[in-house]
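Please find one structure pasted underneath; my questions will follow.
With one protein chain held back, the other chains of the complex are shown just where they sit.
Think of it as A and B in the order they're written, each chain with its own count starting at 1.
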Amino acid sequence: MMSKKRNIIALTIFLLVALATITANLWLPVSPAAIDANQRLLAPSGTHWFGTDDFGRDIFARVIVAARVSLAVGVIVAVVATVIGTLLGLVSGYFRKTDFILMRIVDGFLAFPALLLALALVAALGGSITNIVIALTIAFFPVMARVVRSAVLQIKNAQYIEAARTTGTNNVVIIFRYILPNVLSPIIVQSTFIFAKAILAEAALSFLGVGVNPSTPTWGNMLQESQIYITIAPWFSIFPGIAIVITVLSLNILGDGLRDAFDPHSVKKKRKRKPKQTAPAA
Amino acid sequence: MLEVNNLHVHLDTPAGLVKAVDGVSFRLEAGQTIGIVGESGSGKSVLAHSLTKLNPEPPATYPKGEILFEGENILTMDKKRLRNLRGKEIAMIFQDPMSSLNPVFRIGRQLMEAIQTHQKLPKKEARQKAIELLIDVGIPDPERRMQDYPHQFSGGMRQRVLIAIALAARPKLLIADEPTTALDVTIQAQIIELLKSIQKKYGTSIIMITHDLGVVANLADRILVMYAGKIVESGSTADIFYDTAMPYTWSLLRSIPRLDAGASERLLHIEGHPPNLIHPPKGCNFHPRCPFARDACLQTDPPLAERGTNHMAACILTKPEFDKEKRAVAERKGVLLS
Partner (left out) sequence: MTALLEIKDLHVHFPIKNGVLQKTTGHVKALNGIDLNVKKGEILGIVGESGCGKSTLARSIVGLQKPTSGDILFDGNTYTDASAKELYELRRNMQMVFQDPYTSLNPRMKVSESIAAPLKAYKKTKNLESRVKELMELVGLNPDDHYNRLPHEFSGGQRQRIGIARAIALEPQLIVCDEPVSALDVSVQAQVINLFQDLQKKLDLTYVFIAHDLSVINHIADRVAVMYLGKVMERSNRESFQTHAQHPYTNALLSAVPLPDPDKERARERIVLKGELPSPANPPSGCVFHTRCPKATEFCKTNIPVPEERGVPGQEVACFYPVGAEEKARITL
């Protein structure tokens, strides 16, 4: 019951963040880009809830708008990495002949730490949103491919797959109608985690100065800009930081919740069936 | 020796309350073998586990009834006495011998532990006793096999080891829950012979739980037939097989293929499948599947009633009525009468 409540809170927070940023133009009282040299580095107050930054811009407005880039990068990376990773995982898990080659390539990517790989790629390609998405997709699809492959291997020899083969069903149909629907749950769980990781990674890249164009407000860019003022205007760093934390945390909780919901073992915990013996009498 | 009176066991599952055992009563005399026959979901396994209160609580609760073992009520016993009773006076063996053995300890150690739990014996004597037990249950080369781990034994041999462990404290009652279901038929025959010889040698009472009517035909003095948490017929083995008084038992006997039957014999088709105990049928639990069913079966849930000496059946048909109708049903269904 406890975990159910936790999942609902996480989902609510995430949806609020998403809704706030999408509709920001409709309700934000101040433009996130409005510069006011007289209002630099003001502490949080009634007019500026989160204070102002070094150009006198409203941090609350910027944190809200910055979520657009962060969430967009997260969504696109999660979707693209999931599609590529899933296809690779399905093919590699189902066809033994391709398995070896595909998995060695995937292992090659996995050998690099994801963030370092993305950093190197962005450094080479240049920092734009498109390039960040490409870099993060390359960094995260191998994990998905691995997850899907192992899920496929687990059910590949299930009787209903063999039954499909003996009824003359071709491999494409088997993969997409028999295997994919039965490995969807780990895919959904994993894509939630990729979403969260991509948001973190985008922030990290921007913070390191190789991310999105510094003029675009993103949480990473804001942290980057704020670091020299951390002692005199800590709110400048704290609020974008909190935004990252609650977004990523709620996504991770959602991922965990989904995993529990899909996991047959957690069903067993609820004891749906008759209890079985656990120990001998002696 | 063992007396079960109006026992109810409920399982509280997320899907609803399951009346797994619903008012069961029976008696077991010393040295007797009782067979409890039923399909999956009939409550036979829950009943067996109740006898030493082994059902996990929750979900199990015991709202009504008593289990008297030599006059003591097991359901109200304190934990210490219960622990002492299990294994020492009542031992159990299960369907899956692997999950009942600890995979990381040698067989010898597990066996000696079982011996020393209930008897204060020095190691050397315990070891000697363990070897004797292994010889008793027919494990060749016991001294060497004591050094082996469970995975080095075959399924049949593991079941023998478990029987040895169960016998360690010379229990008065052995409860065997489908002990041969996972085994091949030739190994099953070995285990049945073993149980018989143990009974002869030590006079142990046995409760044999199974879905296989053949197994109890060989082994049991008395048989209880369970359906949907209730005993629907009980009697001597001969009563159950040759003087069947309950449509379920009769149908079951007609529906199993027999090795000694003629080629053209048709099997009795029992409609449907065993009921869901969360929403049991109205009236008699068996009526939706019963070839003898009539309107009255929907209204009343017939209690167990006398059909002969120590022979009870739960059916609204009296014995003469049932005998008369059997012929018509057999003809209609195209199966042999007996």
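Some points to look at:
FYI, contacts are C-beta pairs under 8 Å (C-beta built on N, C-alpha and C of every residue); 3 or more make two chains touch, one makes a residue touch a chain.
Bear in mind that the values here come from a model prediction, so they are computed numbers and not experimental data.
Touching the missing chain, out of B:Gly71, B:Pro103 or B:Pro257, is residue B:Pro257.
Only one of the listed residues, B:Asn6, B:Ser154, B:Gln299 or B:Thr318, touches the absent chain: B:Ser154. Of the candidate positions A:Leu15, A:Ala43 or A:Ala158, contact with the unshown chain belongs to A:Ala158.
Residue B:Asn218 is the one among B:Thr61, B:Asn84 or B:Asn218 that touches the chain not shown. Within the complete assembly, B:Glu193 is the residue of B:Glu193, B:Glu306 or B:Glu321 that touches the hidden chain. If you put the missing chain back, the residues of chain A touching it would be 158-160, 162-170, 173, 177-178, 181-182. Mapped onto chain B, contacts with the missing chain fall at residues 39-40, 154, 156-157, 184-186, 188-190, 192-193, 211-215, 217-218, 237-238, 241, 251-253, 255-261, 263, 265-271, 273-274, 289.
Basically, only the chains that are shown with their structure count from here on.
With centres defined as mean CA coordinates, chain B is found 54 Å away from chain A.
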